[in-house]
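A single protein chain has been omitted; all remaining protein chains appear in their positions.
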Amino acid sequence: MGLVLLPKVIEVGDEGSFYLGNLDQVAKRAAEYIKSNRVANKMITWGYSYSLWPAYLVTACCGTEMAAASGPRFDLERLGFLSYGNPRQSNLVVIDGTLSIKMAKVVRTVWEQMPEPKWVIAMGACVLDGGIFWNSYNTVLARDVLPVDVYVPGCPPRPEALATSVIMLKEKIKEQQAKYLRRSRKGALNKEGVSSE
Amino acid sequence: MTQEIKTIPFTYEALSQLKMSEGVLELQIGPAHAGSGHMRIVAWVEGDTVVKVDPDIGFVHRGVEKLSEDRIYIKAIPMVERPSLVDTVNANLGYVMALERLLGIEPPPRAQYIRVITAEISRIMSHLYGIAIYGIFMGSSTVFMWAMADREPFIDLLQELTGARITYSHIIPGGVRWDLPKDFAENAEIALKYLENRTKDYEKVWINNPVVVARSMGVGKLSAEGAIRLGVVGPNLRASGVKYDIRKEEPYAAYEEFDFEVPTFKEGDSYSRLLQRVEEIKQSIHIIRQALKRLPDGKIIYEDYYKRMSPLMKKIYDEKGRVKFTLMLTSLSPPKGEAVSRVEGGRGEMFYYLVSDGGKAPYRFRVVTPSFRNLPFFTHVMPGHKLADIPVIYGRIDYFPPRPIDDGLFEPDPRYLVAPS
Amino acid sequence: MMDFLNLIPVTWLPLLESVFYALVFPGFIAILLLAFFIIWFERKAAARVQMRYGPLWVSKRTGGIAQLLADMIRFSFQEFIVPEGADLIPFVFLPGFLLAFSVLPTLFIPIGPYYSHIFPAGYTLLLSVAFTLVIPVYLVVLGWAADNKFSFIGALREAYLLISYEVPFILAIASAFLLYGTLNLVEVVTIQERSLPGIILNPVAALVFLIAVIRATGRGPYDIVEADSELVFGPYVEYSSLMFGFVMGVPYIELYSYSLLFSVLFLGGWAPITGVGFLGGLIIPGIVTFVKAVIVMCALVFLRGVYPRYKLDKAVRAGWSWVFYLALIALLLSAFMSRVL
Partner (left out) sequence: MSSEQLEKLSGLLGDTAKVAYNERSNLIRIEVERGELRNVAVQLRDYGFDHCSSVTVVDYPKEDLMEVVWHLSSYSRSEVSRYTIGLVTSVSRSKPEVASLTDVWESALFLERETHEMFGVNFVGHPDLRPLLLPEELMGTWPLRKDYQLKKKREDVFKKGGASL
């Protein structure tokens, strides 16, 4: 869990001095301990999977299908998919449509600005393996730019396909967190000095 | 009260040598921004007033013209539809008309009528999408959802006809691929009646909404003379008082048989562009009704192509009314020459220029989408407005990727403009 | 339950009550539950207007009310990014101040006749208003601290609107004071019980109060500060994890304290039901004022689905022109009405 990166508190002086120790280290250990708790892990998975806010990034023509998907007929807000616009608050990037070189740079910067638990849905044939613009001099595949979690085929894919991709992403988050839980309970974290007793 | 903004004739040189006072802030309203589509609007803002705007586009440039030289003629149809994905039928119609002018063939009347019907439905969908984007830029997600919802019956209509949601590739050289299903007329009538009383709701909630009027009246004003000089297209041009519609000026695909009038407004600001699109939706409904009433029967493919079809293709055509992609279509090689075709799309005039050297692939293929022709809005209209007006002007000119749209000729405040010495 | 009260030494009683007010009823826990309801109500009402479902699958049976819980969990387990350009102390600590100062007014607004507290009861109206006026100042500093062009412009917009809408707001409060003659909110409610509720006595002041509240909390046409289609998210652009959760919650908590004040000042607080003692004098009338406040909140929150956004210069011009004149009329009206009362 990303905790507030507070500056290290150094001891004040001998008389009336108190040693708070390295607050970062203490906070990190506490975070690891919480996350290795089974109930907390279930809660975190539920929280992550039901609040997927995509960054407002319409790369190309599949954007119309993403707009139709967030429209009233295939309302994706039911699944907690509220397009909120600001990369800082979102945890999902939906690459909808062809990635030209210029747009690939922008997608990369948006992805890097986002806080840590983040996922990528690549939508449309053009980002899977080229689509009808496969040998154009200006297009790039999604896997060159970002680590993609879910691919949605189709040109443009139907809004129902986007909805299923969000549900598939929920399963993937569940697996990721379950793997994290198994690793942390097995004491794999002890290497970083987290005493499990 | 309409904002009185003087219009001073202005050339691009003076704008580019604008002397920046130190209080100017450069804002990158980039592609990942709720108020910009697929482009980066670089705006120099002083306080709340926009001093200079430089659009940085090309984020969705995929080189359709270069790729079409590498592929046979038929394969250019899906590529032409992608740049304006909300108005695919008109894009498809434009390219196929240029190809037919090269080949020297003429589709039968029933195919022309079906083309007009699908083109008008696609225009309605394009206008509704424009209103939806305008709503979200103005901060009201209600209109976005309403317009997106009103688009769905028309998407179902064409999905029933062609099977695809948006990318139909329905029009081929010589005619169309599918005949209208039996109950198409009734479903179309239901959808049109639904849209008519929906426009009443729009009037109540959105068009006469005092906030919308206050925010878009007098914003992005464009004089008729300015519109002509900047070469803007489509509803933005007619909203400034220039009565020009290619369906009337250079009638194509059976448009001269329908009587519809071209609505125009005089003020040329964002509000009149909104009203212009609502009027055009009403005209399209009128055209579709006439076309459905007077639909002639007969073949939907060019007579000569029908004869050269193989017996199996003919059997499919007679039973299901469906034209399969015959070998003849895929091995088209029109004679040497060039052709130009102009189509009035939902967003404006789509220009196609096709040069062939007798081979299987086009020698040179030039597409100018309406968005590209409206680019001067940004450089010439936006300076002098408030920062909050950028989405209002930009949303209302119905921008769609890959190239942005703009309107009007309006000059920055003289205070910010130091005449180039 | 009543007798256990007299076991506690008498001197501690007011302190315990204040803790109860601050922590349980009009204070923290009530706000937390209300925030759940209000944000869910806003998204559902906006969705109903837009012919769609709104948050549903989070907790299917209860219609998606746990959506805010899911969001809060995601926010709390997300990486908190501090841009290195931003100066650390205000950037990290100001949301905490924002949250605190938006909760504080609920401490002073009485929710029942038996509402005694440590602070001088005579100035509750003044105290509760004073804390709400500090929040925009923190917002401006917060926008400046984030070293981001959009948040800087958002902060400037907040400053513009703050000045142009606080003056009518203070005039509305002054006209209420002129009308009732006292600054003690408990007496205000007793006056309203005798005569008509405040909204009938001086409707103009109520209207000006509501407009100022809509502006302060950024609801409906007045979400100019965090206008998402111009400035990406106003002053809060750079906030990411739990800090964003706080910052997103602040307008709703502010709305809660304003509407609590509105229901006490203009809707007659706990008018029909009065009682004595801990249960009758505090809990039951408290629930009445609480319900009135929630109704006002639902009305204000619903505006999001109806109106697009105002432009800044038009909103500021309106603030100085007709909203200001309305406030003056409200003052005259209450001067006249207080003669009648």
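Letters A, B and C name the chains as they come in the text, with residue numbers starting at 1 for each one.
Please note the rule applied: a contact is a pair of C-beta atoms (placed from the backbone, for glycine too) under 8 Å apart; a residue touches a chain by one contact, two chains touch by 3 or more.
Keep in mind the model is a prediction, meaning the values are calculated, not measured.
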> For the unseen chain, which displayed partners does it touch in the full complex?
Replying inline: A, B
>> If I consider the whole complex, including the chain that's not displayed, which of B:Gly63, B:Pro78 or B:Gly321 touches that chain?
In response: B:Gly63
> Which of A:Ala104, A:Ala122, A:Cys155 or A:Leu169 sits in contact with the chain that's absent?
Replying inline: A:Ala104
>> Contact with the hidden chain only, please: which chain B residues?
In response: 11-13, 16, 57-58, 61, 63, 65-67, 70, 98, 101, 104, 227-232, 237, 242, 244, 249-250, 337-342, 349, 351, 353, 355, 363-364, 366, 368, 372-373, 375-376
> Since one chain has been left out of the picture, which residues of chain A touch it in the full complex?
Replying inline: 100-102, 104-105, 108, 129-130, 134-141, 143-145
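Note that only the chains that are shown with their structure count from here on.
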> How far is the middle of chain B from the middle of chain C, if each middle is the mean of its Cα atoms, in Å?
Replying inline: 46
>> Just the number, please: Cα centre separation of chain A and chain B in whole Å.
In response: 36
>> Nearest whole angstrom, what separates the Cα centre of chain A from the Cα centre of chain C?
In response: 33
> If you look at chain B, which of its residues touch at least two other chains?
Replying inline: 33-34, 144-146, 149
> Which residues does chain C have that touch at least 2 chains other than itself?
Replying inline: 50-52, 228, 232
> Inside the complex, what are the residues of chain C that reach chain B?
Replying inline: 46, 49-52, 149-150, 153, 221, 223-224, 227-230, 232, 305-314
> Where on chain B does chain A make contact in their complex?
Replying inline: 30-34, 37-38, 40, 58-64, 66-67, 70, 75, 78-79, 82-83, 85-86, 129, 132, 144-146, 148-149, 151-152, 155, 165-167, 401-402
> In the complex formed with chain A, which residues of chain C make contact?
Replying inline: 43, 47, 50-58, 64, 67, 69-74, 76-82, 88, 92, 228, 232-233, 237-241, 244
